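As structure tokens, the structure follows; a few thoughts come after it.
With one protein chain held back, the other chains of the complex are shown just where they sit.
Showing subunit A:
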């Protein structure tokens, strides 16, 4: 094929491009992923029953602050990294901040408690359920967001994949927080933080394979 022929083909009857389509596709994928995750969570587990107690509500807000603290900046970074060369203008190292913050809080909480309580604070009642639920429920949001990112043009597939995993994990953890009755800070740091990080790691591994264009 001659390049001139390709150019005449591509340049024939060019359609106007909707400038807002790019951000709209990505943000609606995140929203759809979130709805699916919340729906799946409510359907399988339901909301925790003790929400009328003040302590439960505070813990719920803390968990949501943690997951939103990941979700919002990660979505902003994803929009940047989905444009060619976006990784040159953005460092995603800031995404470590919510994790560092929750680990510090967990450390403070542990140090102010007697060591005989540590075991219970760290493993809670439902650590296994948390460990399995968050990554499982993250699968559908992950697929939806990957589908949307495949329509863009990321040039750093590892970081972009990591961000998609991070968002999917945070969305899933947000849903799980509505159900989960383990409220200690070390539990949140380890099982929420750990599973979200795991989703991000999986995303980084799958990114170059799923997002190639």
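The working rule: contacts are C-beta pairs under 8 Å (C-beta built on N, C-alpha and C of every residue); 3 or more make two chains touch, one makes a residue touch a chain; residues count from 1.
What we mean here is this: contacts and distances are computed from a predicted model.
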item	value
Among "Zinc import ATP-binding protein ZnuC", "Amino acid ABC transporter membrane protein 2 (PAAT family)", "Peptidase M48 domain-containing protein" or "RNA polymerase sigma-70 factor (ECF subfamily)", UniProt-listed name of the chain not shown	"RNA polymerase sigma-70 factor (ECF subfamily)"
Contact residue for the chain not shown (choose from A:11, A:55 or A:114)	A:11
Residue touching the undisplayed chain, where the options are A:152, A:172 or A:200	A:152
Contacts of subunit A with the absent chain, listed as residue ranges	1-19, 21-22, 82-86, 88, 152-153, 155, 212-213
